[in-house]
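One protein chain omitted, others in place.
On to chain A.
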Amino acid sequence: MSIEALPPEGALRTDVPVLEVEDLSVTFARRGEQPTRAVDGVSFSVAAGETIGLVGESGCGKSVTSLAVMGLLPRRGVQVGGSVRLGGTELLGAPDRTLRRLRGSEMAMVFQDPLSSLNPTVPIGTQVTEVLVEHRDMGKKEAAAEAAELLDRVGIPDPARRLKEYPHQLSGGMRQRALIAMALACSPRLLIADEPTTALDVTIQAQILELLRELVVDTGTALVMITHDLGVVAGLCDRVHVMYAGKVIETADRYDLFARPRQPYTGGLLASVPRLDAGRGVPLTPIRGSARDAIPWAEGCAFAPRCDNAQDDCLTEVAGSTVPLEYDGPGRELRCRHPLTYPSSPVGATASGAGR
């Protein structure tokens, strides 16, 4: 395998988006089993200071996408295709050394469960300084001081004391803050947050989201929020990619998406959010079935079995192609043959693939 020499360290370009993902696909293949395509032709890009959301139910491929970007998927039994570029540098197929150098320094990740993401046998301080020593060539003392400053920055009170404590001594919110501090230790250009608030209670969720928002604004970090929580999307993301069964099915501006969801799946997600103004006794309107009911994309629209708008042509190939992702007005893309329509937006009704 020949790998092109990478530009020297620090040579990540600034004139291109921080992260460009193009036609990313991830296939899990086990000997003697049908290969499973967890991510299928996903493309998106994030610019500095921008926040995008990857939204979808459990199992739709959002976490696998993030692991593929970070190069954290196991080598064996996993095929990753397409292109992932960080500041113009191709990451897929890059040597382990290069990836390790970039991870933690140029791109970092915050995980879902803050307790299990921290090593229970070492103090918080050791884990924060570890990153600094690894990527910023700091001495132990210097790193400890910097670590305290980092904890201070993410809003952990009395950081010097906290550095000596173990994860089980911290509250859930503080653990997540510590993890964010670790991720931010080297001011990465890209931060991927994989459901960072799922394991936290609601008040803490709001604090953590606010913290992430501040950090993006202050440092110009590109943020990829992976979530199934539309509240998080509403509060934080500039642009949203809705994923279903490994494919992006709708892309839109946050406001557009909430005002006029086009994919029936997106519409269903929004409709199933409990509303305070809905009145008592009004039942929630969930999407029928579960993500397990998806059919392979090769046979048509994966969401069709659960979709209220589904018609016969959703389940068959049309012109040798299954449902493609198409332009759907400025800043919007849509993968649907029979999208939701709105009387106030005459353009949308015709520009979509509805007429095909």
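Just so we're on the same page, contacts are C-beta pairs under 8 Å (C-beta built on N, C-alpha and C of every residue); 3 or more make two chains touch, one makes a residue touch a chain; residues count from 1.
Operating definition for what follows: contacts and distances are computed from a predicted model.
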The complex has one chain missing from view, so what does its UniProt entry call it, picking from "Citrate lyase alpha chain", "Peptide/nickel transport system permease protein", "Spondin domain-containing protein" or "Succinate dehydrogenase / fumarate reductase cytochrome b subunit"?
"Peptide/nickel transport system permease protein"
Which residue, A:36, A:79 or A:169, contacts the hidden chain when the whole complex is considered?
A:169
Have a look at A:182, A:233 or A:257 and name the one touching the chain we're not showing.
A:182
Specify the residue from the set A:57, A:113 or A:293 that touches the hidden chain.
A:113
Which of A:22, A:146 or A:253 contacts the chain that the document leaves out
A:146
Residue among A:57, A:90, A:134 or A:293 touching the omitted chain
A:134
Pick out the residues on chain A that sit against the missing chain.
70, 72, 99-105, 108-109, 111, 113, 116-123, 126, 130-131, 134-135, 141, 144-146, 148-149, 152, 159-166, 168-169, 179, 182-183, 185
